[in-house]
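Single-structure report; data block below.
Every protein chain but one is kept in place in this view of the complex.
This part shows subunit A:
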Amino acid sequence: MAALTSRSKKSIRFEESDLLCKNGCGFYGNPSWQGFCSKCWRDVYQNAKQAQVRADEQKHKRRLLPGVDAPSFGKFEEKKKQQTDKRKNTVRSIFRKSSPDTQQEVPPDRTIVRRASIETQHAGAEFAAFLRTLKKTTALDASKQVRGFVERVQNMADAPIDDLSELVIAFYQAMSERVKTHALYRDMSHETADRLLDFVERYVMTRLYRTVFCPPTSDDEDRDLAIQDRIRSLHWINTFLLDIALNETEDSMRKLVDQAITAVIEMDSKRAPQDKLLCITRCSKHIFEALRMSKDAPASADEFLPALIYIVLKANPPLLQSNILYITRFANPTRLMTGEAGYYFTNLCCAVAFIEKLTADSLSMTLEEYEGYMSGAIVPHDPSRQYNCEDLAIMQENVTTLADLHDRQQRLMAEAMQLQQDMSNFSLDMSKEINAVLQRTPLVIRPSKVKVDLDAETTDADLLPPPLQPIIMSSVSSTPAVQIKEIVSVNFATEPSNKVSQELVTEPANQQETAKDGGALVESETSRIASEAGLANGSDVIVGSPTDNVPDVVELLGENIPDIVPADENVSEMAVAESANKNVINNELDTETVGVVDVVNDNITNVESTNKTITGGAV
């Protein structure tokens, strides 16, 4: 709050006149327009600007060289012009007053010395230290030659760069010849001579670097920008597209690749051609080391060049073309022609040329794919691209691990749920089964076995239907009997019924004994009932009434006969058997009834007696 109030207090101190346009037009001014209002500022500023432009144009016209192509005033062109102007102006302005016409004689190294960089000082100190090891006269001569040459070149800094290059190369040659032939250098060893020439090259080029590196007279900077943009637009190229066996997911491999990239970028910071070449060599060695890791044999150019192209693409070294051109122009040609550094430099040139001319064909892909990649519509699949830095790689790993863990947990959960389901199902099924079993086999507490005394009078006997009284039919006996006989002959001429009837007829006495056995008993019982029915109610009633009674009889019999009581496993069988029995019984009843009736007709008297026995036995 305090801060706020104090600020508001401060703002009150502004006078309104302070805020108004300096021009006094009545509008408010703005500090970014130097206190003018927008309208006045535009007037003031544009006037000044136009005046400046006019002045520039005039200046430019005066000095416009016929060779300079200036159809487009791009930013770059302007900058180049400014550089040239600046240099000319400073040189001119310094000497205009005294001798405006003697530009050529002016020793320009005064300006150079004034802005001598650390590199120049360093190179100078090194060179001086080396010269001190030589004989004084020799050192003096070498120093004189070198300094004289540097001054000569700096004098003609605006000459075409190729002329300068020729001059420098010729100087190397002349120096070499001088060292070989001149009397002053006669007693110098080859090694020292080589070193001397090396130092000469280093010192000269360090001194001349500002003048000849990316000179405003050439289009080097254009080409730098072109290759830089080109490399940027090719950012999507990966090791797979170039068939390189570099597995960047490996830590050590990534380190080597990074070192190679650093080395090639570092090239720009060096001044002497041999130092720049050394950077390229270092970069190449790192690439070879990396390649060696993936293959257990020395790498050939077949593997090296694509890898170098990849490194250049990844590094996008600053001022690449300028550096390459500088080296080709000013490095000692012998160095470039046969030396190892020369070989790597040539490969770098190849890599740059390849990148410049790269087409869909050279990556063995279709034009559509290439266009897609260039426009960014498609992104090539490249797992290694995810591993741009170590932390990302670790993160990636962690993410994968987590995803894996998540998967496993889900699987575990699913399995646990399944298990739970299974368990509940199991208990449900179990209880269902138990219920089913319980239902199928109800717990019946049976009375303990009581020996049935056939003769004893039991209360159960009251439940039984009253014994049928045989009725002797006289009038209606003939017709229905014939009818029944026909039915029997067609449908029910079955063995058992006859047998039963026969048995009934022939062995009445045996019936009593077999009656103790369940099955036989049922048989005999039914036949008994049938015969009784048939006998009692006549043929009309025979089919109906006795069947109604049968279940009762069976039940009764079942209860009394322990052998029929099933074990648990046989419950269903027994149930089937029961129903089958019922059917059989029904059928048999019909058959037997008929059969019995048939027989009965013949042996009425016999049946009467048998019936009595059976009934008695059953009861």
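The definition used in the following text is that a contact is a pair of C-beta atoms (placed from the backbone, for glycine too) under 8 Å apart; a residue touches a chain by one contact, two chains touch by 3 or more; residues count from 1.
Note that contacts and distances are computed from a predicted model.
Missing chain, UniProt protein name: "Ras-related protein Rab-21", from among "UDP-N-acetylglucosamine transferase subunit ALG13", "LAMI_0D09494g1_1", "AP-1 complex subunit gamma" or "Ras-related protein Rab-21".
From the options A:V53, A:A226 or A:L438, the residue with contact to the chain not on display is A:A226. Touching the chain that is not shown, out of A:D18, A:E57 or A:D194: A:D194 (per the contact rule at the top). Considering A:A353, A:M417 or A:I471, the position touching the chain not shown turns out to be A:A353 (whole complex).
Although one chain is hidden here, its contacts on subunit A can still be listed: residues 162, 165-166, 169-170, 172-173, 176-177, 180, 190, 193-194, 197-198, 223, 226, 230, 243, 274, 285, 288-289, 291-292, 296-302, 304-306, 325, 328-329, 332-340, 343-344, 346-347, 349-350, 353-354, 356-357, 361-364.
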